[in-house]
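First, the structure itself, so that you have it in front of you.
A single protein chain has been removed from this complex, and every other one stays in its place.
Note that the chains take the letters A and B in the order they are written out, and that residue 1 is the start of every chain.
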Amino acid sequence: MTQIDRLTQARQAGEQLHHFHGGLRLRHNKKISCELPLEPMPLPPRFYVPLLQHSGPEAKANVSIGQTVLKGERIGLGSHPGRGCIHAPTSGTVKALARRAISHPSGLEGLCVVIEPDGLDQWKKLEPIGDWNNAPPSELRQKISDSGIVGLGGAVFPTSVKVEEASEKGIHTLILNGSECEPYISCDEMLMREQPDSIILGARILQRAVGANRTIIAIEDQMGAVNQALMAAVTESGAGDIDIVTVTTIYPEGGEKQLIQVLTGLEVPSGGRPSDLGLLCQNVATATAVARAVVEGKPLIERIVTVTGNGISKPRNLLARIGTPIECLIDQCGGYTENAARLILGGPMMGYALDSDSNPVIKAANCILVLSDFDIRPPQAEMPCIRCGECARVCPALLLPQQLHWQISNQQWDETAKYGLSDCIECGCCDFVCPSHIPLVEWFRFGQDQLRSLATDRKQAEEAKQKFEAREARLARTKLERKQRMDEKKRALRDEAERKRKLAEAVDRSRSRQDKEA
Amino acid sequence: MLPAILVITILGGLFGLGLGWASRRFQVESDPVIDQIEAILPQTQCGQCNYPGCRPYAEAIANGEADINQCAPGGEAGIIALADLLAVEPKSLNPANGEEKPKALAVIDEMVCIGCTLCIQACPVDAILGASKYMHTVIDSECTGCELCLPPCPVDCIDMVVKDQGTGDWKWPKPQVIAMNLHENHP
Partner (left out) sequence: MSRKFATGGAPHFPPHATISGVMRQVLLALVPGIVAYTWFFGPGILIQILLAVIFALGFETLMLKVRKQDLRLFLGDWSAVVTAVLFALCLPPLAPWWIALIGMLFAIVLAKHLYGGLGQNLFNPAMVAYVVVLISFPQVMALWLPPTSLAGQSLSLGETLTTIFSGHLPAHLSWDTISEATPLDAIRASLATGQMVSEARMSPVFGNFGGLGWEWIANFYALGGLWLLWRRIISWHVPFMMIGSVVGLGLVGYLADPGSNPVPLQHVFSGALILGAFFIATDPVTGCASTRGRLIFGAGVGILTLVIRRWGAYPDGVAFAVLLMNMAAPLIDRYTRPRIFGQ
């Protein structure tokens, strides 16, 4: 299929629904957190804002201890322009720049800006873009960059980088991902039900920022109320360039590549991006954050967090600010139940466990899930693989998990690259069906990291080798040049000596002739 | 009896010829062994193996002069990879050639450096920036951790610093196998 054909097919996104391979039908468990309305969180006694909240290196603190900051003031600068700046969640004083738990999957500590609120919650001077409809797209993209917006679906990739790269390639369709496929998580559903206007606004702004001419909002088929709310907001807002498409609820429908396959029937090329097909995919919450940043001038300082699970007394969705300790959210939900056993940031399939609820809310925190001891996996003995093939049957990326597992255990890294380990989206479907209870997702996360560091090591080794060879060549050359110079000198000296000798002979001859004549 | 022997012999001859032709026709082009060995070595060029660089060590292994367990920066992983390639038994690292350490980078203490350029001349990959009577500094991304710059420094101002495990370097760990493992289980 040529690129032109692919683009043509991509333009017809949403007209016909396709299927992706594999996937699982899981129990949703979302209703329990949708019963209570969305509620903003009260201010906690202290905010602990981590400087690492995006994919990439840690941001650098922009403030000093004792400094007073206003709400929305920039407190962390990303290492590259457009990559991950951090803003203060409220007005107050910077109490410390401390290393503490930052809700990282490793459990390692990182640098946090500790802010004590002064209770006034005063915004900094807001600078919205008044007439965004006529503002140049580059100005819109710059605003997104300055507002610290990252992908709020969980990957926290800096949105401005994605949007910048996408606009360079040319985008015809914007896809807003509202199909939250992981069980328990309902923050996007809540957002779509209660604030659909902001999503539509965000869609329009993003469309203008990347030059797309239509938007598709993808929602799941069991989100009935959402559909109506969104439809109403779309018709109210006017123009007919936004379509709402309902997709079937199969995990991991909400994965970017899987959603694109369902909407267009195309597969994002391995190692490529959706922008290669002229598509840009953003989470609905990211779109809302963009709307807020452009129209109100407010940077990203809060997000909707679903607090749910059998370990929570009153599950619900909360509007929480970045840096709020998770224990405050738990308290707001009535505290833990008796048999709360595991604290997870994210969903039950792809989320990671945290060791303490003093960890803060970060931009990636779409859900705080507390499972009871009945729900979680007890440590199961890992049996040998019986090659049943269930893992390959459910893999949405069409991989062979049993082969990959074998290769990673035996450190056959070149083979894993050939079998597509880097294409694994870590959805956990294979793990869920394995009768031998092999922790496949842990193996593949380990394997992908090893593969990446191996590639880096190899590259460094190659560069070191080239430098070494260049140095050897240079030393050999200098040696040769020195030798040539010495030879030149010797020759010149010999010539000089020869010339002097000839001159002396000539003088001698002439003198002896003179003597004879005299 | 005789016809059977004749037939088997002829068949054997035909198959042999066929195999010979196939081995030529379907031969896979592969790198000479020296290049393959060199690709496994970490290119630190440190000389701990008693050879002046990774290529001479690779050549020595290929000639059978050197053993596969002399490379400390390559560590156990490197020895196992060499053993796999050459189809020999892996051994543990020869302690006479150093010990396996986490990768460290050289850092020059600028308060002490006298600008003598002896370390610049010693560095096998030209990772030190500087000139006579000017401050010297090690370029982090180029340093291989070979430690050849430490001995020549007359004021001993170079330290090997291990990069600390921050969130930037963190990698997902290998899953713990809970079931009894063949090699590790002893009642």
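The rule is simple: a residue touches a chain if its C-beta (ideal position, glycine included) is under 8 Å from a C-beta of that chain, and two chains touch if they have at least 3 such contacts.
Please read these numbers as outputs of a predicted model, since none were measured by experiment.
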item: Selected from A:G56, A:G254 or A:G428 as touching the chain missing from the view; value: A:G428
item: Hidden partner chain, touching residue among A:F47, A:Y336 or A:W413; value: A:Y336
item: Residue in contact with the excluded chain [from A:G84, A:G254, A:G278 or A:P348]; value: A:P348
item: Residue in contact with the excluded chain [from A:P136, A:G170 or A:G389]; value: A:G389
item: Those residues of chain A which, in the complete complex, touch the missing chain; value: 21, 26, 107, 257, 267-272, 325, 327, 336, 341-344, 346, 348-358, 369, 371, 375-381, 383-390, 392-393, 396-400, 402-403, 419-420, 423, 428, 431-437, 439, 441-442
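Keep in mind that, in the parts below, only the chains that are shown with their structure count from here on.
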item: Complex contact set, residues of chain B against chain A; value: 38, 41-45, 53-54, 77, 80, 124-127, 142, 144, 165-168, 170-175, 177-179
item: Partner chain B, residues of chain A touching it in the complex; value: 52, 57-58, 102, 104-106, 108, 110, 379-383, 411, 439, 442-443, 445-446, 448-450, 453, 457, 460-465, 467-468, 470-472
